[in-house]
Every structure is written in C-alpha cells, then in structure tokens.
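Missing here is one protein chain; the remaining ones are kept as they sit in the complex.
Just so it is clear, A and B label the chains in written order, and each chain counts residues from 1 on its own.
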Amino acid sequence: MERRIGVYICHCGTNIAGIVDVEAVTEFAQKLPFVVIARDYKYMCSDPGQELIRQDIKELGLNRIVVASCSPLMHERTYRRVCQESGLNPYLFEMANIREHCSWVTEDHSAATDKAKALVSAAVRRVFYQEPLETKEVPVNPNTLVVGGGIAGIQAALEIADSRHKVYLVEREPSIGGHMSQLDKTFPTLDCSACILTPKMSLVGSHPYIELMSYSEVVEVSGYVGNFKAKIKKKARYVDVDKCTGCGECANVCPVEVPNEFDLGLGQRKAIYRPFPQAVPNVFAVDKQGYPPCRVACPAGVNAQGYIALISQGKFKEAVEILRRTMPFAGVCGRVCTHPCESECERGKVDESVSIRSLKRFMADYELKVGREKAAPIERTKEDKVAIIGSGPAGLACAYDLIKEGYPVSVFEAAPQSGGLLRYGIPEYRLPKKVLDNEISYIKELGVKIKTNTPVKNLEDIFNKGYEAIFLATGAGISQKMGIPHEDAKGVIHALDFLKQVSLGIKVDLGERVAVIGGGNAAVDAARTAHRLGAREVSIIYRRSRAEIPAASTEVDEAEREGVNLHILAAPVRVLTKDNQLAGIQCIRMELGEPDASGRRRPVPIEGSEFDMSVDNVIIAIGQAVDKAMLPKELEYTGWGTLAVDQVTLQTDIEGVFAGGDVVSGPADVIAGIAAGKEAAISIDRYLRGVDLKEGRPTTIKRVKEVSKEGVETKAKPAMPTLDLEKREGFTEVELGFDEKVAIEEAKRCLNCGVCSECMECVKACQAGAINQEMEEETVEVEIGNILIATGYDAFDPSPLYHYGYGRLDNVITALEFERMINASGPTEGEVLLKDGSSPKTVGIIHCVGSRDKKYHEYCSQVCCMYSMKFGHLIREHVPGAQVYEFYIDLRCVGKAFEEFYNRILEEGTIFIRGRPAEITDVAESPEEQDKLIIVSEDTLIGRQRRIPVDMVVLSTALQPRSDAEEVARLFSIGRSADGFFLEKHPKLDPVATMSDGIFVVGCCQSAKDIPQSVAQASAAAARALAMISAGSIEVEAATAAIDEELCSGCKICYDLCPFHAISFDEEKRVCQVNETLCKGCGVCVAACPSGANTGRHFTTEQLMAEIEGVLV
Amino acid sequence: MRYYSYFPGCSAEATASPLGLSVPPVAKELDMDLIELEDWNCCGSSPYGSVDKLEATCMAARNLALAEKRGFDLVTPCSSCYITLDGADSHLKEYPALRDQVNQALAAGNLDYHGGVRVRHLAEVLYSDVTPDVIGAKVSKSLKGLKVASYYGCQLVRPAVGFDDPESPRSLDELVASLGADVVSWQLKARCCGGSLVMSEQDLALELINKLLRNAQENGAQCLVTPCPLCQINLDAYQSQVNSKFKTNYNLPVLFLTQLIGVALGIKPNALGLQRNIVSPMKVLAPYL
Partner (left out) sequence: MTNTIVKAPAAEVSFIDEVCSIPGGEAIRSCIQCGMCTGSCPTASRWDYTPRQVIAMVRGELRDELLSSNSMWFCASCYTCTVRCPRDIKPTDIMHALEIIAIRDGLSTKRSRTPVMYKCFVDSAKGNGRVYELGMMLKLFLQTNPFAALKMAPVGLSLLLHKRMPLRPSRIKGRGELKAILDKARALGGAK
C-alpha cells in the first residue's frame, strides 16, 4: 500500500519553539518522501491539536503519523489513541522527542533546529516500515498483595478490603503498626498516635477480606501486571497464631531478657514476646537466634544458657532438669569439667566469661542440699537389651541416654564400685564421693542395672546372654612408664595406682619427701593427695614451663598454696637407688626450643645440668594407656594402642559392638567421655532399629551469628570461695561453691546469646498449648493482580557524627528514642529522664541530623521540623518549667495547620536558635557548664558563636531508605531515585505507580513524608489497584519478541537470558517460543539470537536501520 | 628495608630540632631508609599560601619535582609541610591551568612536575607501613605505666586524608599503645593549638593551648606526644607563658612521637634530643631510660 505520512510539529508553548525553529522543521518535513502533510501547532496534545490529526487522517487519507513533540513517556498514549479513534492502527504512529532531546538540552538555536530535523527525518523513515500490531487483553486477578504493615500498608489494605476484594498483608515484624505505633503524639493536632492507629490495626486483624501474614517476608515475585505470583516466607514464630490467646503467661515465666527493639533498647523484653500490648495479631513470638557459643562448644551439647537463665530467676530445680535433658552429671561436671564452654563464652569479650562450671555445680549442690526427689523409673518400651562395659563417664552417659529411649540397659564394671576414674582417679577433696554416688543413684533409679565386680573378657558371652548391642567404655587405666633406669625400684609408685588405693581406703606408705613426675591433673592430684597423707616435702617435676602445665591452672595454684613445690623445666634422668631401695632421683634442667607439632615449644635438655634430689618416693604421672589385657582378644587397635572404631558411629570391627571414651581416644577429659557415650547411644539406637548409622551425622549446628554487647556494663566474675588452708588436713572438699545470691548474680552476667534459651518453661506455662519449639519456617505462594509496596523507612543512625556524641555522651538521644520515652506505655512510662533518673531542666533539640547534609542525606526529611517542635511542646508539658532550645537551619511548616502550630510553640516559650550546631561537648569552660552537655553553635541571626549548656540533647534524625531497599527494589523490579527511595513513575502526575505496571509504592518507602501524606498515597494506590480490578482485564504490550521457527536452531540462549521467563522450549520441535503475554519486549533475546530467528516486533532491523539512516541525513 | 624520600622541613632543623634529631635513629631501628631529599626548600607553607598562591605552589612543586627524580614516597614528619605539599600536589592534579603555569615557572629552574610522587606523613607511614604490631614487637623497654595523651593537632588528620578519622583519630593512640604505654582518653586530642598565630595573636593562641593542657591533665596525662613541630613548640615552649597568664602550674612534657618511640626502642636520650625539650621529660621518663 502506498505510504501517506503526516508529520506534526508541536511548539509546546515556548518549550520547544523558544529554541527550535519549528517553521523550519515543518518546512523540512514537508519535503521528505511520502510526507503528505506537515504542520506545526502550539499545543499538539490539546484537543484542537489532536483534532488536526484526526481530520487529516480522514480527509487526506493518511496511513502513517509522526508527531515531533515531547517524550513518549508523556504523550505516546495520547497520539496512539488519536490514531485508533481515527481508524488507524496505533502502531503506525511514531514520536520524535524534540523537547528533552533538543530544546531543553541546548541553548544553540540552529543546532537544536538541525537536531530536530534529524529526529523528524528518522521518525519519518522509520514509520514507513512500521506495521500494524494487535494488542491483547488479559484478565486481572482481583487479589492484592500489600507489603508492609505500617500506617500506609494498613490504610491501603483496608481500602481495598472494604470493597470486598481479597488482600494479603505481609509484615516482617511480629506485629503490624510500623513506626506510627512507636510514636506518642502526632503533629500538629497532638492526638495520640496509638489512639488513632490501633482501631485500624484491629480492623485489619479481623477483616474477612484481609489475610494478615505477620512475621513473614516476600521472597520471590514472578508474573506480570494482573497476574503476579509471590512466594512468602513465614518465619518460624514457635507460637501457633490460631491457638495463642495473647494471655502473656509465657512471657511471665521466660527467664531471658533482652533489649526491646520496639523501645529502641531503652526497655527490656523477654525471649518470648509481643512487641507492644496492642500488637496485631495479638500473638507472641519466640526469638531464637541459634545455639549459644557455650552450647556449641560443649562436646556433649549441654544447654548451658538454659540452666543459667533459670538460675538467674532462682529456679534452681528447673535448672538441673535442663542439664538432665542432656546428661546426668551436674555435680561431677560442675567440679571437674574442663569447661570448653567458658573459653567460647561471649561475655569473655566484654570482661570475663561466665563461671558456667561453677553455676552447674551450684544447682547440683542446691538440689543435694534441699533433697532430691527419687527419679521415676523409665518405662521399658524396647525389647533389645544393651550391655555397657565400664561404668566411667562414657559408659554411664551412654546408659543414661539409652534407658531414656526405653532400652533395657546393663552396665558391667570390673571394680568393686561404679564410676571409673571419677571414683578412683579424682581425689575426694576435689570430687566428694557422695556427689558421685547421688548422680549414679539417679541413673540407677531410672532403671539402669549396674553389675560391679564383673569383668568381661569375652564378648560372645554377652551376646549369648541375649544382649543385642555392646558398648565398650573400659577407659585407659594403666600408667605409662618413664623409660629411665631403676624405675621399678621400690618406692616408685604410679599415680593411678596411688590415687585408687587412697580412694579405696588402702593405706599407702609414703615417706617425708615425695617427687611427682608430670604436669597433668593426675600429677597435681597425686601431689596434693600425698601432701594430705602427711608427706612434708612434695615436689612436682615438669619438663616444660609453667605456662604449659596441662593441669587446670586453679588446681596448680591451690597445690602451691598448700605447699607443693614446682620444679619446672626439669626432667628425670634416672631413679637413684641404694640397695635396691629408692634413694632419690636425678634430673636434668631443660630449656625451651623450637615449637613442636602441638605448637608448644619443645623442651631441650641443657647438657651437663644434671642434679640430684633425695626423695623417699617417686610418683609417676606422665600418662595413661589402654590395658589390653583387660579387653576381649578379637578387637582391633590403632597404632596408639587404643581401640579402632569408625570416627562417626564408634562401631568397632565387630558388628553391634561400639566403643568410646578413653579406650578409643586415649586419656581425655570427663566431658569428652560423656560426649562419646552419647554418640554411642545414638549409634546403638539406630543399630537396633535398623536405621542407617551414618546418615545426617555429625549434625550441623546453627551457631548464633552475632551477639550484641551494646550497653553491657563490665562486671568481674565472683571468686570461688575455698577452704582455709589450715583446714585442709584431710580430704574435705577444697572449693566451697557459690551461695544462692552469688549464683543468681553470676547467672545474670550471661548475655543470652541465643536469646531463647530453650528452657521450655513457656511450653509448661502455656495452657492453650500454642507453643511449638520445633516449628520451622514455611513458604507459601499467593496469586495476585496488583502489589502495593509500603515498606517504610529506617531512622538515621547518628553514631557516625562523632561531634554530636551519640553513643559516646550520656543523654544524647535520637528522636525515636525520645518518642518512646515520652510515651505513656514506653519504658519510662512517659517520663523524660536523664541517665541518672532525674528530669532535665534544659533540653536542646537539633534539627536536620543526617538531613540536608551532603555527607549523609542531601534531602530534607520533611517531618523533623514539625516533630521537633512537637517535642518542644511535650517536654514543657511533661517537665514543668523546662527550657527548650530548638536549633534549626530553616523551619519548614508547610502543611495544613503547621504554621499555626509553630506560632503556638513560639508562644509557649520554646527558644529557637537559627544555626546548625557544630558539636556537643562535655568539656566545660566555665562553672555553669560543669556536668552539662554544651551545644556549640553559631546563632546565625546574632552572628556569634554560642555555647548553650543543657541536660539533654535530642537529635532530630533523618528518615532514610530501608537498609534492604536495594534487595526489595530488585525483588519487585522497581527503581530507586538518587536518594535511595523507591522511584515513582512520575513525580507529579503518577506519584504512586512505578515503571513496573501493577506495582505501586506508598508511604515513606517512596520518600520521607508525614502520616497524612502516607495515608493519602495509600488511598490513591488502592484506588489505582481497584480501578484495574474493576476493569477486569488489561491490555498488554504488542511490541513483543517473535521467533521464526524455521530459522531457530534451538540453542536456547534466549531461553536462559529472558528476565520474564517468557520463552519456552518446545522439546518436540526443538525450537524456542515466546509467550506474548509474558514478554515485555525488552529485546534482550533479539540481540542475543545468533541465527537471527528472533525479531522484536515494532523494533525490526528494517525499522531501526531506517531510523539510523534518517538521523544521519 | 623500606625506602622513602625524606623531607624534614625547616622547623626540624631549628625550633623543632628534637624532631630532626630523633627521626633518623628511630627510622633505622624500624628498617626504614629515609633518604633526605637533596637541596629541598621550604614547602610553601600556609602563610605562603595566604600571600601568593602561584608562588607558594611553585615552592611546593620544586620539592615534588625533585622527589620525582627518585620516585619513592615523599615522607615528612611535619604536619604543616604534609598538607602543604599534599594540597599543592592535588591542586596541581585537579587544575590543569595551574599546572601549566607552575610547569612554565619550574622550567626556569630546569625542573618539571608530572605528579608521580605520593606525599605522606611520617606518622601515617609508621602506622600504615611499619604498623603498631611490628613496632610493638621491637620494643625493648615497655612504657608500661606511663600515661600518654596523644595529641594529633589538626593537619595530620584534616582536611580528610583518609588514613584516620578527622574527628576522632586513633592512629597515634594505637602507636602509643604498641609501646606499652597507657593511652589517655581525652576529648581535645585533635583540636587546634593556634598554629603559627602564636606569633601574631599570642593571647588567642595561649587560650587554645591552655584548653588543651587542661583537658589532657584532667584526664590524667603525665605527658603528651605529637608528631607536629608547630604543635610541639606551642605546647612545650609556651607552657610557661600559659602558666603565668592563666595562673596554672602545668608541668607536662610534650614529646615528639619519634622521641617516645625511640625511648621504647631503647635509643639513648641524647640521640633523641630529649634534653632539648623545654619542659623536661626526664622525670616522667626516668623509669624507662
């Protein structure tokens, strides 16, 4: 068909015509090929302008239209409609932008005119090749997603829901309400924020058309306008929203207190909490941050934070129960554990680690003191009998876990009494037998059978007696030899034998002078025991330096206090004998050389430094080994002489036989033995149930990431009281343990790293049975037609402004902190208080903190002037006679009744000083400045520097984009403006829409604004969404990609690139296809297609080449 | 060994001679080779920049051009020389017209400026290149128990130079701590001492100096330490003037950073010019010498 093109040049008033010579352009256009008519007009977009085009189409039979005017963003739709109304396909229209691209960007008339001609020429050439395209209609899903439950989100949700359309309201906090719920009064009317907000919040909570998803976040969005899909992650709340009645009993019993975010850390909340009493939903949530470091560090996984939290509440019996969930040895471990937990304790980064071990001991002692109730035997639910050989910590821990699983368990012990090294290796003054007996009795009361004096030599026998599984935990019970001459002389004793004999009450003949060789706990135990038995001169000989002694340092200190001599950097060379009777020991001095494999410096003998010590006895304590003679023959050993087992399952080479503790690891500490016993119990249970032994082991533990130490005041840990030296004659226990008061105080030093301590007190307290500590997060998918984003703002953190002293100087607070303080339901119940509890007599309020500052935010935060003046009013209302200074740069009182409010505050007597303060200092320069905060500022209206001493400073902090605004923007494919807030489609004419159709932005996520503006935007966006819902369907872009199946090679490059998932692959034809409703016409696939099979409709190669040629004319 | 071109500055030869004396032995102990810039001239300091910008820039540029020949970083222990040389360098880079003029002038002295040298303050080199850790490891006489107030002054940290915070710097504190000394926390550690105005507006300068000494003393300082010659002279040589004007009785030694480091490294007092300090530091340093 013959091309008949009409060209229309718009003056845009003087916008274009002031620079571009429109007549010349028109004349130029008139001469272009196929141009039938070229006209210019003052306002082409006006009705008469449009009418011109309509008429020409009709009268001159035009079939292609070019308008040269403003941006297509502005009026492309207008002119396409004109074409359509005149019977022309709207895609036969092309627009040239001679305003933004010409007149607005140059002052040079002729250059602008030349460029306008080029653009018109390009448009004319291009439109020649344009083809009619058909737009499609798609139905609109009538459901709406509102993201963010502040006042904007609430308002929008209610507007839409009231029209009986479904709304999903997603809020990431446990309650809706947003920042408005934190505010006290609202300017300029001074009505109570809560009073006007909470009715709306409860409406949301009960509205039949609103599905409230609190404590949830949108994690994925797909689809397009009218047909979105969103995935929403519901975080684990650990409380059933439907069952919880909001009674608060759980929080009453919760032992963990942490700073309350809602009160900006000015008040405390429990680990199970609701942010504030009027929360919607009125449901609690548990704050779990992961396992605390102490629990992660414990080889047995003991929940130390749990029992410490309960001790801090005086709930000592409940505290022991927490420990017993994991293992039975509170009293034992409370005394002899090597406490790896304390090394990891986060409190140690502030001052000193919490005395976790001593607290454990305290609760065991307490129970023993008040009397323990007999444990109820555990019901036997399983048939398979388990035999445990050895009754040390590993064996008993394994027995304990298995009996709790319902297995019949028997423990075989060769010695006359159970307990292993706990009984025979650790002296009474360190671990009283009654403590051990109590804990073993507890195990027996549960139903574990312990057969003492019963050595096991043959595993077959055990299996033959009907046991299905065996755990070998026989320990490492023989002493290692020194390998020096005469070490078998009479008078040389091995530490373990020595300690065992003493504990069995067998008399050991000791002389006056005793030398102990070694530096481990056994050496120190032997030395102190020898001392107690009457030896007058006891020496410990150790080959490295003091810092490297492996025994617990407190034990070494106590030994020295008791009179034991330390000979460090010395090693025995030979035992000196006289008539085969011990006479002394020869040693050599050592020095420290290069570090060895353990990282400690290797001791090297100093040649010729030998010296003799005359002693009556030598006790050897240089290590222990596994006694193979006591074990069944058929087992395999490692090169170290310990039993060989699978590292994860602890199974030996014999099926059904497991081993752990010292017999596998070599001599180790008690808690490692307990941990091994517990692992073995898991394996045995799995083995007996026929479940895979290895799957999911070792388990991964979620350690808490970061522990806030803000505001933690340093406090040293209490010293452990010990028995007076003169009273240490016999074997009375040396360490005396904490009393209740000390224990509670010490427990309060715990930082509650994991927040929830999993003490389970809330579960016990909840009558509704709403608490589920095992809850996991879940993800749901919803389908919606429109999305409203109302994610709000963050308050600016003024810490980087060092000169304002926030976080450094007391009584410098932020605006939001002040809101909580002045709020009747806040942490101070509405009292304005200084750190010392008194009321401020003078308060300085500093405007524009973080706003109007190139270093932070260049924009004005819009609300600070007004809320600052509100603060001025409230301070004077709450603290009669208080003087208030407002430091401002410019006062912006530009809303309804705002100026009147300013007048009111002026008349009330608040003093306004025009000037941005330079600093707040506590360095006084005169007596009246003493102990005050001094605001140093220029009073710019006087033209002088002033120093104003005040008691309190409120920083009117900026409103800034949420810290995760970038992720949210990406999630919803919306833009951000230079200031970081979400970008609206048009700042004046389309302030709530975004460049992504169907997605709207409202409230402070779009820019800083006050409540009325946020509410108005919310209603506006709701109206926009409802308009689409009531229309029922929408047109989608016709300029999509199109794939020529003949040419497509099926390489799928386009398939992978498409950001809208609009391309599918036909497996049968081996070609790609475009879903035209999903396609946005972005052109990525077109550019990427290697075979030229992919064309962008309305952006064909022909059209683009013509356009380029046109520009180049 | 680290190599640098060294620019002592005029003061280090005269009123700040303890600085000039103490830098070389300390540098040697710390494996730094400070090669003095041959025939360097006055940096073109701020008084000069307040009288004639182009001439002042030429003064600085002659030094920069001389330093370019060797190529190492140009290190000065003087805060004023530091910002003058560094400021001239960045202005020459930022303003091509100025650079053209300066290069025309330099040509008259057979020199040219290409902008190939980095200007650095000795304190920054000690902090960033040598590092407190390494200095700490070389300490032979720990200053444990000595309460030291680090005085940064202004031009070491302002206008923003990037290596330390302009309002609440910590580099000197870390260096002092590495020597084992107790770091005094005081509010005015980076506040102005009056600089060269002490010569023309003595009353004003003495007021500022008094504020600094009072704040340091109130926070328990036994002595102050500073890298800057001007600051040191103001606080040290004018301390008696302050005492008579304000009826105070300060007796606070003011050490150069290199002097204090030198003491901890076990360098002899003579070599550090300790006798040249007006307020004698011998008493407070006695336990460490």
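The rule is short, and it goes like this: a contact is a pair of C-beta atoms (placed from the backbone, for glycine too) under 8 Å apart; a residue touches a chain by one contact, two chains touch by 3 or more.
Note that the structure is a prediction, hence the values are computed from the model and not measured.
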In the complete assembly, which of A:Gly677, A:Gly915 or A:Gly1081 touches the absent chain? A:Gly915
Which of A:Lys855, A:Lys896 or A:Lys988 contacts the chain that the document leaves out: A:Lys855
Please output the residues of chain B touching the missing chain, sorted low to high. 10-11, 13-18, 39-42, 44-55, 58-59, 62, 83, 91, 94-98, 100-102, 104-111, 154-155, 158-160, 166-167, 191-192, 194-197, 199-202, 204, 208, 233, 237-238, 240-241, 275-278
Residues of chain A in contact with the chain not shown: 803, 848, 852-855, 889-890, 914-919, 936-940, 943-945
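Keep this in mind: only the chains that are shown with their structure count from here on.
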How many angstrom lie between the centres of chain A and chain B, each centre taken as the mean Cα position? 45
Chain B contacts chain A in the complex at 165, 167-168, 187-188, 211, 215
Within the complex, chain B is touched by chain A residues 802-803, 921-923, 925
